[in-house]
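Here the complex is missing one protein chain, while the rest keep their positions.
To keep things simple, chains are lettered A, B and C as they appear, and every chain counts its residues starting from 1.
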Amino acid sequence: MRSGITTAPIDSAALLREVAAPHNGATVLFEGVVREQNEGRSVNGIEYAAYRPMAERELTRIVQECCAQFDTADLIAVHRIGRLDIGEASVVIAAAHPHRAQAYEASRYMIEQIKLRLPIWKREEYADGTREWVGQGRESGIGNRESAPAARSAYASRNEEYDSLFPIPDSR
Amino acid sequence: MRSGITTAPIDSAALLREVAAPHNGATVLFEGVVREQNEGRSVNGIEYAAYRPMAERELTRIVQECCAQFDTADLIAVHRIGRLDIGEASVVIAAAHPHRAQAYEASRYMIEQIKLRLPIWKREEYADGTREWVGQGRESGIGNRESAPAARSAYASRNEEYDSLFPIPDSR
Amino acid sequence: MIVTALLFASYADALGTATVELALNSGATIADAIGALRALPGGSVLPSSPLVAVNLAYADTAQLLQAGDELAVIPPVAGG
Partner (left out) sequence: MIVTALLFASYADALGTATVELALNSGATIADAIGALRALPGGSVLPSSPLVAVNLAYADTAQLLQAGDELAVIPPVAGG
């Protein structure tokens, strides 16, 4: 069981080897990759920024939850930050389990939680030279005003529940 | 889009590279691996046998169906046959897609269809030196007598439907 | 007519061979061929209505056979 935020390229083959164990019958590897277009715009690359200590803490927590929920410790989740080119992996997740259904479900759980909870942002660089933070209105905060409170409540109640399950030393 | 039956070890990292393309945002790799026990018995290794020309044909068909259903051609499925040790991959499937939900679903579709339809059998070698074909009563055919007709009908109707979608040259 | 029957895994072990050349009457069905196989030494392990394929495609046991057909008798599959 391991998780991390890194600026270096992620070696997927090494992750596959790392989760392998004689008791496992299935391994599922997920790679999230920078692609050449998003919502119809041509993309040259993406810069990922993180609130790194919190992202590390949340990612640790996600992997711990996954371990408890799917009964396997052979899990790794790594998120890369910094400037990535088209075709480079921003996130790689490996999950191994005696049975395939749980390996798939564990993998899916981790990526969905990562997308929902990890304090990481991406700025797309477009073919026309402009850059834009994805999912954030540049001038108004209208989209955020509506969605943030609901998201915050969800996060807050989730934190309470998980804090009791997986206490993490307070940074203070 | 590629499929194959092979006696050689499968290079998962090569499959990952092969399905990569600038339009893809997600890759899911599945490895089915020989594990050290099955149904409580300690396993030393597994011998996989195939009706090879039919297995190749069915696997080609499965990948073609997956391509049509999930709208991506970046799919590879390889099944290994022969004698495998614990920890060796018997099947490796790579699926890439612009979006992650479809990459997961395409991967899952292929492995489930492989388990259901590929004419491949495995003989487990146990720690006590005995060997046994998995899922087949050694002396009676009772389990088969009940399950085979239903399976056969399912296969027959599936074949009719798929033959019209994906005609494969007849071997005669 | 001659039809080639292929046996696999536990079925091949039981009959002691992976291939049987069957001499059948014209108009014989897959079910007739299965009956002939079950009458061979060790053939009683075969279900009376097993999963079968003719010329690489899954088939129904009521199907008529042609001279030269390749009939595969398929034990429960266990790939993956």
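Note that contacts are C-beta pairs under 8 Å (C-beta built on N, C-alpha and C of every residue); 3 or more make two chains touch, one makes a residue touch a chain.
Bear in mind the structure is a predicted one, so any value in this text is a computation, not a measurement.
Colleague: For the chain omitted from this view, which of the shown chains does it touch?
Modeller: Looking at the complete complex, the unshown chain comes into contact with A.
Colleague: Pick out which of A:S3, A:N24, A:Q64 or A:S90 touches the chain that's been left out of the picture.
Modeller: Checking each option in A:S3, A:N24, A:Q64 or A:S90, the one touching the absent chain turns out to be A:S90.
Colleague: Who touches the missing chain here, A:Y48, A:F70 or A:Y109?
Modeller: In the full complex, the listed residue that touches the missing chain is A:Y48.
Colleague: Contacts of chain A with the missing chain: which residues?
Modeller: Residues of chain A in contact with the hidden chain: 32, 48-51, 53-55, 57, 79, 90-91, 111, 114-123, 133-141, 143-145, 147-149, 151-153, 155-156, 158-159, 163, 170-172.
One rule holds for everything that comes next: only the chains that are shown with their structure count from here on.
Colleague: Using the touch rule from the top, point out the two chains with the most contacting C-beta pairs.
Modeller: After counting contacts between each pair of chains, the winner is B-C.
Colleague: For chain B, which other chain has the most distant CA centre?
Modeller: Taking each chain's C-alpha mean as its centre, the farthest from chain B is A.
Colleague: Give me the ID of the chain with the smallest distance between its Cα centroid and the all-protein Cα centroid.
Modeller: When every chain is reduced to its C-alpha mean, the one closest to the whole-protein mean is B.
Colleague: Just give me the whole-number Å value for how far the CA centre of chain A lies from that of chain C.
Modeller: Using C-alpha averages as centres, the distance is 52 Å.
Colleague: Distance-wise, how many Å sit between the C-alpha centres of chain A and chain B, to the nearest whole number?
Modeller: 29
Colleague: Counting in whole Å, what is the centre-to-centre distance of chain B and chain C, each centre being its mean C-alpha position?
Modeller: Spacing between the chain centres: roughly 23 Å.
Colleague: Which positions in chain B touch two or more other chains at once?
Modeller: Those would be 32, 111.
Colleague: Residues touching two or more other chains, restricted to chain C: which are they?
Modeller: none
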